[in-house]
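Sharing a structure with you now.
What you see is the complex with one protein chain gone and the rest in place.
By written order: A, B and C. Residues from 1 in each chain.
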Amino acid sequence: MALSITIWNEGLHEKTSPAVAAHYPDGIHAVLAEALGSLEDVRIRTATLEDPDCGLPPEVLDDTDVLLWWGHMAHGRVPDETAARVDDAVLRGMGFLVLHSGHMAKPFVRLMGTSCTLTWRDDDRERLWTILPAHPIAQGIPEQFEIPMEEMYGEPFDIPEPDETVFLGWFAGGEVFRSGCVFRRGRGRVFYFQPGHETYPIYHHPHVRQILRNAVRYLAPTAPRRKEPLACPNAPAPEKRD
Amino acid sequence: MALSITIWNEGLHEKTSPAVAAHYPDGIHAVLAEALGSLEDVRIRTATLEDPDCGLPPEVLDDTDVLLWWGHMAHGRVPDETAARVDDAVLRGMGFLVLHSGHMAKPFVRLMGTSCTLTWRDDDRERLWTILPAHPIAQGIPEQFEIPMEEMYGEPFDIPEPDETVFLGWFAGGEVFRSGCVFRRGRGRVFYFQPGHETYPIYHHPHVRQILRNAVRYLAPTAPRRKEPLACPNAPAPEKRD
Amino acid sequence: MALSITIWNEGLHEKTSPAVAAHYPDGIHAVLAEALGSLEDVRIRTATLEDPDCGLPPEVLDDTDVLLWWGHMAHGRVPDETAARVDDAVLRGMGFLVLHSGHMAKPFVRLMGTSCTLTWRDDDRERLWTILPAHPIAQGIPEQFEIPMEEMYGEPFDIPEPDETVFLGWFAGGEVFRSGCVFRRGRGRVFYFQPGHETYPIYHHPHVRQILRNAVRYLAPTAPRRKEPLACPNAPAPEKRD
Partner (left out) sequence: MALSITIWNEGLHEKTSPAVAAHYPDGIHAVLAEALGSLEDVRIRTATLEDPDCGLPPEVLDDTDVLLWWGHMAHGRVPDETAARVDDAVLRGMGFLVLHSGHMAKPFVRLMGTSCTLTWRDDDRERLWTILPAHPIAQGIPEQFEIPMEEMYGEPFDIPEPDETVFLGWFAGGEVFRSGCVFRRGRGRVFYFQPGHETYPIYHHPHVRQILRNAVRYLAPTAPRRKEPLACPNAPAPEKRD
């Protein structure tokens, strides 16, 4: 069955900033959809903040295998119930690919349980290093490559210890960052990927696009979505007892 | 300087259930305070749900090095702001020792980011195994010991991968459980400890009490409490750039 | 291309012990081969201690995607060079599925770097619990199932912290065990699976066989085998420097 991908984009920057619209005239979601479009046997849907229910009503999440998330300037406008619904889907098995400034998005922060804070600076240059070269997300990616214009994100990044750290970022300004991290949460998996900024053409970069395609495949559920409630059942003893 | 310990107890069961009051006539917090009382150079304070601000106003949390948490029947009555304040203190460096049914307490669930669900059953017998015998929390504890009456908690326990799994529980009814787990969150550390139930004298057990004393020492901050806001500062480049 | 599986068996018990031969008349490797035979698109080869080069010359390892290992009474007879060659293949990307008493096999102990010791007892009953129900190795496996006759393996098991703990074992005699653990080592992955003993029909058990099939698929390389030497190259600077 086709893999169902939903790309969520805040979708505000592109409408107000010519600098953003220059790289993403139809929105970041459109460029992400294009990047994923070469995957075989996928269905791709997009959703934005201003759609009803943020474009993420239960029936959409129930039908989503992997959700991508891009937001930056309006994290607070995502309703708590929407964030809770996304996280519930992750714990039931949905993959969740969180991009760049999504480190402060409600559903990500809630899944981490930490502040997810970091340091930042505009207009830097990044070199992305693959530290787990055999990881599925790194397939086809060179040992390192350069992203000529990037928003610097620097350590300390307040996250729990990742289950897998696939990429480390080096910045010309002097910083390092855990730029590609996998976290298992419930039955689902989360991949946080730092590169990407609305005023640079990062999501047009071929290696970045390959990483996104790899990540979608990696985050795809390997087990059926959990249907029963996330609850604490009283359980009969498997052993006969005195 | 003395280590400052705050013991939080919901404090409801003891007032309404003779079965609970039989073991904990002055409340579970009183027995926990007694268990920790033999530690050298500590100050111990208690707080309950019905105190103003749940007994946990900012000035108490600011002055707490390690917070113990016991709750069971009224998790929902803890205000969200109180849970957020506790978690903020953990991320800044406070130790957090979460007991038994506290697996569903708001501040713990929020720090984990998962559902923290499990299975349960009354009236079982547990054998607690030490799987990291050199861990500070296990000092003075035998390889295994029995808890004659216990509420069974069974896997799957929906938590992120623990940073350290110190104890595993075996139940006569046939279940296993990750009964003692450490999680680093921000600058603080969390220890979840499964044994303990309000209708059994578990917090009178000498090995359980030793584990609690060890855990308090282990969770004590090793660095000053973070004072600056949990925020994302714009950072000047340490490297001179072109 | 077909997945290439090599099943290594010490192959001694079956020749001398009628109790073992009763369950494994053609050797444990034959039963394991049968269990894996229903996988689609695989080539299965077997090798034993008494074959030349233990049946594992370089050309066999070079052509093996996943190696299964069963040994018990003659770990010391495996030459150090053979163990080193197996580990080199794992670090280059080969999957390695280590069964039961293989916890003391040279190539496993070398990959762990610890003593891999544990406690044991004959003639116990095990209940295997799935603690990561969405993990690929657990697909089709119930929440828990019983293995009526088993050799007990008990904690503490002296291994590094596993990257993933998929199964926990419960024993009627009172012990617990981390019975299914995944470790990433270099470009390869290792799965240690505790159930299985030569005097019991454990490898005829349908759930055990399903776990073996799942594990082989999970351990299959996701990247090309590393060809270049495992060495420390002098590297030119990617950045132009003063």
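We take it that a residue touches a chain if its C-beta (ideal position, glycine included) is under 8 Å from a C-beta of that chain, and two chains touch if they have at least 3 such contacts.
Keep in mind the model is a prediction, meaning the values are calculated, not measured.
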Problem - Chains on display which the left-out chain touches in the complete complex - result: A, B, C
Practice task
Would you mind spotting which of A:Gly113, A:Gly169 or A:Pro238 touches the chain that isn't drawn?
Solution key: A:Gly169
Fill in the blank from the handout: By the document's definition of touch, the residue of A:Met104, A:Leu132, A:Ala223 or A:Ala237 touching the omitted chain is A:Leu132
Exercise for the section: Quick one: say which of C:Glu10, C:Asp65, C:Glu150 or C:Glu175 touches the chain that got left out. Expected result: C:Glu175
Fill in the blank from the handout: Note that chain B touches the absent chain at residues 93, 127, 132-136, 138-139, 144, 146, 163-164, 172, 184, 186-188, 221-223, 226, 238-239
Problem - Positions on chain A where the hidden chain makes contact - result: 127, 129-133, 143-144, 154-157, 161, 164-165, 168-171, 174-176, 178
Completion exercise
Touch rule applied to chain C and the missing chain gives residues 87, 91, 104, 110-115, 117-121, 124, 152, 154, 158, 160-161, 163, 172-175, 183-186, 230-239, 241
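As a convention for this text, only the chains that are shown with their structure count from here on.
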Practice task
Measure off the straight-line distance from the CA centroid of chain A to the CA centroid of chain B, and report it in whole Å.
Solution key: 31
Practice task
Between chain B and chain C, tell me the centre distance in angstrom, where each centre is the average of that chain's C-alpha atoms.
Solution key: 37
Practice task
Provide the list of chain B residues touching at least two other chains, using ranges where the numbers run on.
Solution key: 154, 161, 174-175
